[in-house]
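In this view, the complex is presented without one of its protein chains, the others remaining in place.
Chain lettering (A, B, C, D and E) follows the sequence in which the chains are written, and residue indices restart at 1 in each chain.
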Amino acid sequence: MSLNKERRIGRLAVMMLLDDDKERTLEIVKELGWTTCTGKVGSMEASKVVAAIETAARKNEIVKTGVYREGHALYHAIIEALHGVTRGQVQLGSVLRTVGLSFAIVRGEPYDSSEEGEWIAVSLYGTIGAPMKGAEHETIGLGINHI
Amino acid sequence: MSLNKERRIGRLAVMMLLDDDKERTLEIVKELGWTTCTGKVGSMEASKVVAAIETAARKNEIVKTGVYREGHALYHAIIEALHGVTRGQVQLGSVLRTVGLSFAIVRGEPYDSSEEGEWIAVSLYGTIGAPMKGAEHETIGLGINHI
Amino acid sequence: MSLNKERRIGRLAVMMLLDDDKERTLEIVKELGWTTCTGKVGSMEASKVVAAIETAARKNEIVKTGVYREGHALYHAIIEALHGVTRGQVQLGSVLRTVGLSFAIVRGEPYDSSEEGEWIAVSLYGTIGAPMKGAEHETIGLGINHI
Amino acid sequence: MSLNKERRIGRLAVMMLLDDDKERTLEIVKELGWTTCTGKVGSMEASKVVAAIETAARKNEIVKTGVYREGHALYHAIIEALHGVTRGQVQLGSVLRTVGLSFAIVRGEPYDSSEEGEWIAVSLYGTIGAPMKGAEHETIGLGINHI
Amino acid sequence: MSLNKERRIGRLAVMMLLDDDKERTLEIVKELGWTTCTGKVGSMEASKVVAAIETAARKNEIVKTGVYREGHALYHAIIEALHGVTRGQVQLGSVLRTVGLSFAIVRGEPYDSSEEGEWIAVSLYGTIGAPMKGAEHETIGLGINHI
Partner (left out) sequence: MSLNKERRIGRLAVMMLLDDDKERTLEIVKELGWTTCTGKVGSMEASKVVAAIETAARKNEIVKTGVYREGHALYHAIIEALHGVTRGQVQLGSVLRTVGLSFAIVRGEPYDSSEEGEWIAVSLYGTIGAPMKGAEHETIGLGINHI
């Protein structure tokens, strides 16, 4: 059941955001036959970050609308990614900080064994800081779940 | 005081671990005149992950041994990176999970203004899971602090 | 000072919500000479869940209005119950989720020794999920405190 | 995709532990064609609680040994249940407390729509307190995940 | 039910540790007819901090040995104080840090109304840092509970 080196879904999800040559990563994901999308969201409300990712995932048919099972898998992947971004309390405006984030969602089969089925990765990269231009540093998060 | 695009210290710290061409990232960091090092640590004890990174940082003279100020900056960057890795409780073996991680430490000046001084970034990338071969998925973490 | 098997206040508080025959549980609580009440609350705001339980406790004279000591005991029991419901961050709408909960409050003497005095149990049972019909699963929580 | 009232998997998992007539609950679960098991574990180490539940789940073939996907679903259900038990920090002996718990694992299809597939529920009920006979109160936890 | 200015139990518990003239604070506490004690504990294990305070409280008869109700009140006050000391995760050695702490326990009636009864305050003051001489800064914590 080992993780296939060419199919490291988490690494690919992060590279979708960090790679200078994003097309290259996108191509790898496409060649694997996986689904993916990216987007941007800036907000002082964590709920808006969650909503933006959920909406993008549905619109791009990465998760099936109306199937809770898939929404549940995605939701937990998002919240786990937010832990990396917020590092302690999953709170933004309520502790007077804001984020400007890019996100990527990747759905595919990262394991050798077909029994392991599909997994979903949500990556976040951007800045977090005070609601003041420039008063911010980078932040990253990754959540992975079976779907 | 804005973050300089070419000097995104967090992105560079993560690329040190994810890039296929790690030499390329290392070169960019070196050209900026920054200090950096990478290493690996696998453990069921979070304290061993902390210790491995602290030791590497001192041995590679990224932080000054015997100066608490620098150790304090590094420590918080490590713990913040561990939040991304553990996503909830900064615990490994005590909740029956283990990690196999690569880490990078980068120290440099990511902001345009010289007043912003030096910052330190700690990135972690690898797997987290049950203490059983293959029962694991990827995980990432990034901590950034002024130093 | 052992916990009396017939007086397991936490079990009774949960059975008030789960038992098919709720009257049976209510009767047991009444026969013990304890006070209890139940209610329902649905919200995206954790503060509204807290308020609904506090109001029910006061209106049903389970805690004495105007005595902070009792309010303090109740408050911590509620927050502890919410930890079970939220499992990580005591947040609802701020991480884009909502709850539909039944609650029970039971006040009585669960220990053999009279020195142990009165305790209060708050139980929560219902669903948690996305603010979308059906996108939810069950959740439970129990908080117990001396009063 | 609504939750079927007769198939409330969380409620059934908790009733497996609380019902006076445990056979009755077991029969309901069996009639639904679902798999389930119960067990007991007492420890000052959270990792032992996790291990006991994982072992029981594998031995009773509720999850498939060697399939990480299933182990991953179970693990997160266990940790979520432990949040209800520990209410704040998923720690036992490290903050000088111990638990004596019964647990139940139930796997089945709680939703009307077959698309929602199988879910797993882990329930915990027992006592938590100081490592001193009688210095304890009840505690409960429930974790639910898609599998 | 307001907090009496002369009887601010939390302030007194902290002053027992910080005041240059500790005798003066002790005298005030004694004049109020309250019970108190102080002690010291240094450890990399949070459980040892808890144990040291619990033992001191029993030995000095601030809480009644064998009465769980009192032990429960004290335990939660200790853990709350530890939140202030650890600021995030109630962990020490497991995240490679250690504490050297003084503690004070004060039991008394801080409210005007006699209905509010007795409360207990646990204060902690000292240093937290790396297990390396001098690599540490100050830390404080206060927990207050009804007893």
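Here is the rule we use: contacts are C-beta pairs under 8 Å (C-beta built on N, C-alpha and C of every residue); 3 or more make two chains touch, one makes a residue touch a chain.
The model shown is predicted, which means the values in this text are computed figures rather than measured ones.
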Not-displayed chain touches, in the whole complex, chains A, B, C, E
Listed in rising order, the subunit A residues that touch the chain left out are 88-89, 91, 93-97, 129-130, 132, 134-137
In the full complex, subunit E touches the hidden chain through residues 1-3, 8-11, 14-15, 18, 80, 83-88, 110-111, 119, 121, 123, 125, 127, 133-144
Per the touch rule stated above, subunit C touches the missing chain via residues 45-47, 50-51, 54, 68, 71-72, 75, 79, 82, 89-91, 94
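In the analysis below, only the chains that are shown with their structure count from here on.
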In contact with subunit B as well as subunit D, sorted by label, we have A, E
At minimum, the number of touching-chain hops separating subunit C from subunit E is 1
Comparing A-B with D-E, the one with more C-beta contacts is A-B
Most remote chain w.r.t. Subunit B, using mean C-alpha positions, is C
Comparing which residue numbers subunit A and subunit D contribute to their contact, where sharing over half means same and under half means different, the two sides are same
When contact pairs are matched by residue number, over half of those of B-D recur among C-E, A-D or A-C in A-C
Taking each chain's mean CA coordinate, subunit A and subunit E are separated, in whole Å, by 43
Per the C-alpha means, the centres of subunit C and subunit D lie apart by a whole-Å value of 20
Subunit C touches at least 2 other chains through residues 1, 88, 111, 119, 134-137
Listing every touching pair of chains gives A-B, A-C, A-D, B-D, B-E, C-D, C-E, D-E
